[in-house]
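For chain A:
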Amino acid sequence: MPDWIQHAIVAVIVLTCLILLIRRFRRSPRHGGKACDSCPSRDRH
Partner candidate 1 sequence: MPQTLLDPGLAFGELAVPTASLDRLPVGDQARIVTVLGDPRTRRRLLEMGLCPGVLITNVRRAPMRDPIAYQVRGYHLSLRAEQAEHVIVTTDLSVEISAGTHPANTTEATAGSRKV
Partner candidate 2 sequence: MLAPTLPTPQKPPPVPAKFKMPDLLAPPAAATAAASSSPIRRVALAGNPNAGKTTVFNALTGLRQKVANYPGITVEKKTGRARLADGTWLEVLDLPGTYSLEPQSPDEAIAATILRDQREDTPAPDVVIAVVDASNLARNLFLVSQLLELGLPIVVALNMMDVAERQGLTVDPVALSEALHLPVIPIIGHQGKGIDALKTAIATASAVPPLPAWNLPEALWEELHRLTPILLEHAPGAFPETPVDPSRTAPVFIAARRLLAAETGPLLKKLHENPHVSAALAASLERLAALKIDPMQADIVARYGWIDTLVTAAVVTTPVAPGARAQKRWSERLDAVLLHPIAGLAIFAVVMAGVFVTIFTIAGPLNDAFSDAISWLGAVGFSGLDGGPLRSLLLDGIVAGVASVVVFVPQIALLFLCLGILEDSGYLARAAFLMDRLLAKVGLHGKSFIPLLSSFACAIPGIMATRTIDSRRERLGTILVAPFMSCSARLPVYALLIGAFFASAGPLVQGGLLLGCYALGIAAAAVVAWAFGLRARRRGERGSTFILELPTYKRPQASLVAWQVWNGCKAFLTKAGTTIFCLTVLIWAACTYPGAPDAARTTAADQAEQFVRTAATAETQPHEVDAAIATARTNAEAQTDLEHSIAGRLGHLIEPAIEPLGFDWKIGVGLVGAFAAREVFNSTLAVIYNLGARDADDITDLSTAIRTDRRADGTLIWRPLTAVSLLVWFVLAMQCISTTAVVRRETGGWTWPMIQLVGMNIMAYIASLIVFQGGRWLGY
């Protein structure tokens, strides 16, 4: 696989991850519910 294609694929993956992360962290505080939906939540109220 020529180098430039590899770089391109890498760039796409990296950018996607960046966008996903920003969206995830921005979503947390604004959401009325659980901030971290990957946290083990146990209803202990």
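What we mean here is this: a contact is a pair of C-beta atoms (placed from the backbone, for glycine too) under 8 Å apart; a residue touches a chain by one contact, two chains touch by 3 or more; residues count from 1.
Behind the choice of candidates: all candidates are chains of the complex that A comes from, given by their letters.
These numbers were taken from a predicted model, which means no experiment stands behind them.
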Sticking to the defined contact criterion, which numbered candidate from 1 or 2 is in contact with chain A in this complex?
2
Parts of chain A lying in touch with candidate 2, wherever the complex brings them together:
1, 3, 6-7, 9-10, 13-14, 17-18, 20-21, 24-25, 28-29, 32-36, 38-45
